[in-house]
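What you see is the complex with one protein chain gone and the rest in place.
Moving on to chain A:
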Amino acid sequence: MDPLLTIEHVNGGYQRTKPVLHDISFTVGRGEIVGLIGLNGAGKSTTIKHILGLMEPHEGKIKVSGRELTDDIDTYRKQIAYIPETPLLYEELTLWEHLEVTAMAYGVEEKVFEERAEALLQQFRMKKMKHWFPDHFSKGMRQKVMIMSAFLLEPDLYIADEPFVGLDPVGIKSFLQRMQEMRDDGCGILMSTHILATAEKYCDRFIFLDQGRVLMQGTLEQLQSQAAMPGADLDDIYVRMTEEDSHE
């Protein structure tokens, strides 16, 4: 069976003459949380944009369940829920309407939508704000709307770009808890972050990006042995690897 998400030798970027991504390859399987780790400007968000189909790779292939975006846009998109780095909300829609229109667009049945939405509001403590407009939301509340919209869809693949920014402790906990539940149900999750302590605790595998290239990838043990740093934590390995890279 094909992995859920496959990225094969992708070169990409805004301009063909100045590629930002160089020969990126990795996979995200069903039932795993993969951390996409890198400094600011390492190419995390660009990689994510390519996966979402907002940018086209110059070379290489991106497949979800073995099929490319161009094979069938609708099927491709329906499998992915995206949590952006900065919350992107419709200023003219209330919280509840955000959830409703997202569920509509992805073809979630009305009954199912209502059940899931109520449960999410409860879990993320947003019941009171159900009919508020984004104007009255704090940064963290906005982020919660994006997270709830993603979980509402229960897709196969979650792509989360720095999901913790601005979240309160309860929000972070609910988010991570949900993610683990989704993973145990067989979903794949790709999460970019530079909060490495959290990543180390929750991700099953890691992909280190640096200057648009995959520096290393694997489980924590694999990374430790590749870096010849047994017992080291993710932070130390990452810092060491990027230092070496910049010495070259």
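Rule of thumb we're sticking to: a residue touches a chain if its C-beta (ideal position, glycine included) is under 8 Å from a C-beta of that chain, and two chains touch if they have at least 3 such contacts; residues count from 1.
We adopt the following convention: contacts and distances are computed from a predicted model.
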Per UniProt record, name of the chain withheld from view ["Twin-arginine translocation pathway signal protein", "ABC-2 type transport system permease protein", "Phenylacetate-coenzyme A ligase" or "Sarcosine oxidase subunit delta"]: "ABC-2 type transport system permease protein"
Listed residues A:135, A:184 or A:243, member touching the removed chain: A:135
Which residue of A:74, A:184 or A:243 touches the chain not shown here: A:74
Of A:26, A:106 or A:164, the one touching the omitted chain in the full complex: A:106
Touching the absent chain when the full complex is considered, from A:97, A:168, A:200 or A:236: A:97
Where the unshown chain meets chain A, residue by residue: 52-54, 73-78, 80, 82, 84, 88, 90-93, 97, 100-102, 104-107, 110, 133, 135
